[in-house]
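Heads up, this is only part of the complex; the chains shown haven't been moved.
When the chains are written out, they are named A and B in that same order, and each has its own residue count from 1.
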Amino acid sequence: MLVQGLPGFGNVGRLAARFLIEFTRAEVFAELYAPYFPDYVLVEKDGICRPPRYEFSTAAFGKTQFLILTGDAQPSRDDVVPHYKICDEILKFTEQFGCKFLATLGGVPMSRPAGEVYVAASSPELAVETMEKGAVLYGAGRIVGAAGLMLGLAKERDWKGVCLLGATTGLKADKNAAFNVFKFLMRLFGVEAGLNNKKPSQ
Amino acid sequence: MLVQGLPGFGNVGRLAARFLIEFTRAEVFAELYAPYFPDYVLVEKDGICRPPRYEFSTAAFGKTQFLILTGDAQPSRDDVVPHYKICDEILKFTEQFGCKFLATLGGVPMSRPAGEVYVAASSPELAVETMEKGAVLYGAGRIVGAAGLMLGLAKERDWKGVCLLGATTGLKADKNAAFNVFKFLMRLFGVEAGLNNKKPSQ
């Protein structure tokens, strides 16, 4: 399955993907550079620079093979056509590895977040199944950006998938919301052992 | 004939198209997804998500075969080139089914709307004909968005057509204005029976 967590509200998606990568000790196997990312370079602490990119990591955990997509930035909100294109390219790319299930991770702004994880899904069965594991149904509305768009495009390609959104004020990077999303993702795919011993490092 | 009603001022065009679909019991026969729509997904009440799209429905009513185009969103006002492209693609697509007449439905903002329906047309004859049935001439000015653009492009393809605009404050979804536009469309194409018994449900 493909798990996607990118920068967004409270940086929840990206941080949750980071937790998954660390927990599963996933290794980077592909990098994606594209003119749809911003036209700056990122400079690391040692002064080394590189363009923004998406990274694909992979790990086997329990019975599940994870492809994990994370990255530095989403395409600009003005570049809608390129955003469709890059999401679709990624689905095509990961289909080669047998992916037909997508979990997108993100944050949803709430005035008083209480640790809950919301779900939207590609089918009623999946929505119900995910709610039975403790998620709250994400009622009528929109999911903006890559977390929503990629799931929508995956559905059109006959994938199945869920979008898991951690409640967050969205005002700053929210490690707790991200950890909740990560834990829920693990619960959903039957891997719970040892998680209680891990806490987000500040 | 092709009838188009998309989101816009007071959501009049889309609501009028909905009335037509319900009244004629039209059935969806095609969906259009495109990277020109916004990069979010819509989530229904049951938590199921999908990308924004246009829908084509069809129904025969009286002597008229209707193709009805409605949808979730217009392309962004910044994406003018894609907007031209998608409108032209739709005209090409519907020409295959013999369409050479277009009615676009929309709203026009008025400070004191009084139920009137405005008309702009592809030819003087059509404008006069439509006014004789009770529409008000839409004087010199502009019609922005898909309601205007698609009619303009249709004219360049030698279609005939009218744009029917319901007067609305435009501040909120305006079912009454939409119903007026729907009723006028029916009157224009000789189908009036039973309409007086229908009122917009709130």
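Throughout what follows, contacts are C-beta pairs under 8 Å (C-beta built on N, C-alpha and C of every residue); 3 or more make two chains touch, one makes a residue touch a chain.
Note that this is a predicted model, so its numbers are computed, not measured.
**Student:** So we've got 2 copies placed here, but how many does the whole thing have in this file?
**Tutor:** Of the complex's copies, 2 are shown; altogether there are 4.
FYI, only the chains that are shown with their structure count from here on.
**Student:** How much rotation, in degrees rounded to the nearest 5, is required to superimpose subunit A onto subunit B on the basis of Cα coordinates?
**Tutor:** 90
**Student:** Indicate the whole-number Å distance between the mean C-alpha point of subunit A and the mean C-alpha point of subunit B.
**Tutor:** 38
**Student:** Could you pull out which subunit A residues touch subunit B in their complex?
**Tutor:** 77-78, 80-81, 83-85, 119-124, 127, 131, 137-146, 148-149, 151-153, 155-156, 163
**Student:** Residue numbers of subunit B touching subunit A in their complex, please.
**Tutor:** Per the stated touch rule, the residues are 33-51, 76, 78-79, 82.
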